[in-house]
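Heads up, one of the protein chains got dropped from this complex, but the rest are sitting where they should.
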Amino acid sequence: MNHARPKHADANATGEVNRTAGVVIASNRAAAGTYPDRTGPVISQWLRDQGFDPLPVRVVPDGEPVKAALADLLAERPGVIITSGGTGITADDRTPEMTAGFLQKQLPGVAEAMRAAGAAKTPLAVLSRGLAGVSGTTFIVNLPGSAGGVRDGLDVLAPLLEHICTQLAGQRDAGHPAAPVPNSGGHHGH
Amino acid sequence: MNHARPKHADANATGEVNRTAGVVIASNRAAAGTYPDRTGPVISQWLRDQGFDPLPVRVVPDGEPVKAALADLLAERPGVIITSGGTGITADDRTPEMTAGFLQKQLPGVAEAMRAAGAAKTPLAVLSRGLAGVSGTTFIVNLPGSAGGVRDGLDVLAPLLEHICTQLAGQRDAGHPAAPVPNSGGHHGH
Partner (left out) sequence: MNHARPKHADANATGEVNRTAGVVIASNRAAAGTYPDRTGPVISQWLRDQGFDPLPVRVVPDGEPVKAALADLLAERPGVIITSGGTGITADDRTPEMTAGFLQKQLPGVAEAMRAAGAAKTPLAVLSRGLAGVSGTTFIVNLPGSAGGVRDGLDVLAPLLEHICTQLAGQRDAGHPAAPVPNSGGHHGH
């Protein structure tokens, strides 16, 4: 929180969409180096294709390190943060729980749409518990860890991302607080 | 709460569906008179077409005035309250938060169905955070503020409204409390 102001954060002073983007990969195996991270590069490239400027991918173990990575990234005030992994049903899968406390408003329809898009290909897509929502003026979304789940999620986000970030930029410029409250813990929308 | 008993409330004593309906438009611009309210008349006419008897439309600014309007309307014990506006992602959009505290039971499937119906026309429909649920024996639903969002939402409600109100009327006649608790704050279904 007492980080020096990162260069990307300066973009926040303009009236334009904040095009800085964070990417967090939640995977015990990828963080331990026993398994290569394959979804981080896909998400970063997709963000570039959408006109965003991704920060280096953060690959962290499941659970509390995801919360720490989100808090760290939110201090840089990116326009969007995309996570992948940890949305399933095992005890290790805790990305939604690590994300929930940062969201002042949840967007359940984004999560629904991603599950519906995935379910058209595999019934197991309905098991993702990933959240989407707003933290300050940052849009955060949890994608599944699988390559297919990431692709389906990005397809759902493609027609939404610019609109969401434009709305959050307008809100920021109207004097609403840009700073998230990473440790608030319980102020989600409903 | 200390209002004189309105004429519509007397319908509650019969064994029939309570056909009184409230309409709340949440819009800073419409409430300030800088923009005409176009969705209120559409919703009122639709309610008449469904055999309901709408009270005058209440046009209020976003946020706390929405909660006050709901509390005021609930004191009249209508069968249904439909709101429009304030379901989006900006800081002003707080209609779901203003509604949640009144709902003893949420009906997430109604909100899902409205988003799905809208998404068939525009992907942005998934961004609505509108709630639906039951407060005492009143059904409450949050529609988006856009004309298209209202139309899609009403299309989803058309085959449901009579059934919902019939079930709530049966519950009322079985001796369950008809009176909502507008300031309860936290007794939603799940």
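Should a chain be cited, it is by its letter among A and B, assigned in written order, with residues numbered from 1 in that chain.
Throughout what follows, a residue touches a chain if its C-beta (ideal position, glycine included) is under 8 Å from a C-beta of that chain, and two chains touch if they have at least 3 such contacts.
Keep in mind it's a predicted model, so treat the numbers as computed, not measured.
**Student:** Pick out which of B:Asn18, B:Ser84 or B:Gln106 touches the chain that's been left out of the picture.
**Tutor:** From the options B:Asn18, B:Ser84 or B:Gln106, the contact with the absent chain belongs to B:Gln106.
**Student:** Among A:Arg38, A:Arg129 or A:Arg151, exactly one should touch the missing chain; which is it?
**Tutor:** A:Arg129
**Student:** May I ask you to list the residues on chain A that touch the chain which is not drawn?
**Tutor:** Residues of chain A in touch with the missing chain: 88-91, 93, 96-97, 100, 108, 111-112, 115-116, 119, 123-129, 131.
**Student:** Considering the whole complex, not just the chains shown, which residues of chain B touch the missing one?
**Tutor:** 105-110, 112-113, 116, 134, 156, 159-160, 163-164, 167-168, 170-171, 174, 176, 189-190
Throughout what follows, only the chains that are shown with their structure count from here on.
**Student:** If you average the Cα atoms of chain A and of chain B to get two centres, how far apart are those centres in Å?
**Tutor:** Those two chain centres are 32 Å apart.
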